[in-house]
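Submitted below is the structure of interest, expressed as structure tokens.
One protein chain omitted, others in place.
Let's look at chain A:
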Amino acid sequence: MAAHLSYGRVNLNVLREAVRRELREFLDKCAGSKAIVWDEYLTGPFGLIAQYSLLKEHEVEKMFTLKGSRLPAADVKNIIFVVRPRLELMDIIAENVLSEDRRGPARDFHILFVPRRSLLCEQRLKDLGVLGSFIHREEYSLDLIPFDGDLLSMESEGAFKECYLESDQTSLYHAAKGLMTLQALYGTIPQIFGKGECARVRNGRRVPPDPMFCFQQVANMMIRMKREFTGSQNSIFPVFDNLLLLDRNVDLLTPLATQLTYEGLIDEIYGIQNSYVKLPPEKFAPKKQGDGGKDLPTEAKKLQLNSAEELYAEIRDKNFNAVGSVLSKKAKVISAAFEERHNAKTVGEIKQFVSQLPHMQAARGSLANHTSIAELIKDVTTSEDFFDKLTVEQEFMSGIDTDKTYGYEHILTLYNLEKAGLLKPQTGGRNTYPTVRKTLRLWMDDVNEQNPTDISYVYSGYAPLSVRLAQLLSRPGWRSIEEVLRILPGPHFEERQPLPTGLQKKRQPGENRVTLIFFLGGVTFAEIAALRFLSQLEDGGTEYVIATTKLINGASWIESLMEKPF
């Protein structure tokens, strides 16, 4: 079950159920026992959609990772390859199929492309002489994967790099497709806003990093696809009021700042993958008397982090400095609850107490875990290195000169960063950053980390530019910041999708608008926290559902742009 997906303003479980149904339908097409051969990259995202139990119900008996040469032996009728449409994977599949054919009893082979079937790949399979071996060749359009009640991600690692370094818009095409799927389930989104190159089209005003770089972007593709889909007239009452497409290129600054929310720091330090984090096991060793700590676990402790866990939902988006007090308050509440047992006198009272035990024990386990994580993080944040890094960051943001050297092996990376707009040779010209910082109030000196009043709490001072743009769009509107919008890269635009009269929404007084905000090129947990903060403001007027090509942090993002020549 994934109940936490239905807690939000928009029930994302509907999407999850839809993709699960599609998967079941495919599995049932291949009658009989099955083995699935996985493209390893897909196992993480798939884990959020379907656990092994679902696959087992549909006669999946074995699972392998896609590797060269032969498949491990499996006594099954069907072998299903679940892969991304990549040429190098087709070569491996062909190798598998050919060696399997030599082995003996004929199997039924199938191939499931995620998220899109590819003519190019099928041509390669044909060239390798195995295309005919596949009975079903289908696509599984798993574009946007629900991560939480208000969060969707395509988990497409290279989206930003492909767009800006390689002029490859594949992930934008998938983003547009994903938005079409969302609209099919949640109704046509009446109003689209956007800012940035990938959000719309490149215009001639700014010289793009690569002059040959020019393509149709998400909004245009969406409008085009709408024409392709005529015939299935959408008659669903729209759930979303607005769509805001934000190109990461508009705000290259934010991901580079160290996130200072609880979840953000977990990601910065340990890296959250598909909502799971792996932590050093020492802190999580069961405290038992007697063993004297002989057998410390050596395997990393793996925890799932999402709002299904009550405590985590409460603290994930807080500034880390505010987490400690919540944890200690919680600890008191829980131990008080356990103390209750002494007051339980009658059988009825004892029964009552016992019935609450499982919930209390879960809460205690959760508290213990997060106390350990907070300790681990504290060790890092109080270190001199961390402090130095933060200082340099803040100097960067306030424009103080620093001196850096790099070895020659980074020259390709430096060029990549320049191409992506992250580095600029100093050629004079006016520095526009102070204007942007002042108009958008990107730096707030008086930050209340405990009871925040502004989004800047997520970076203890710096207010993420991207989120500020969203905030200003909702109130008072972008017209008030036209000048700054012109300074920021890429055009901004507004587009209406007409709705049939029956589907037009009449908002109740006091009812919040719902905005789907799509970060093309990635979003950080701190930005998500800032948007959640805006959603929860009493007079905010807008609630956000966040979609992205990938959940990123500064390190993983720069890593994706690096090129190591050896």
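A few remarks follow.
The working rule: a residue touches a chain if its C-beta (ideal position, glycine included) is under 8 Å from a C-beta of that chain, and two chains touch if they have at least 3 such contacts; residues count from 1.
To be clear about the criterion, contacts and distances are computed from a predicted model.
UniProt records the chain missing from this view under the protein name "Vacuolar protein sorting-associated protein 16 homolog", selected from "Vacuolar protein sorting-associated protein 16 homolog", "C1GALT1 specific chaperone 1 like", "Proteasome subunit beta" or "AP-3 complex subunit delta-1".
Interface note for the absent chain: among A:409, A:494 or A:559, the touching residue is A:409. Note that of A:22, A:61, A:138 or A:168, the residue touching the chain absent from this view is A:168. Screening A:118, A:156, A:306 or A:560 against the full complex identifies A:118 as the residue touching the chain left out.
Across A:111, A:176, A:277 or A:323, the residue that sits in touch with the chain not pictured is A:176. Annotation for chain A: contacts to the undisplayed chain at residues 85, 87-88, 116, 118-120, 123, 166-170, 172-173, 176, 210, 212-216, 220-221, 224, 227-228, 230-233, 405, 407-409, 411-412, 415, 425, 565-566.
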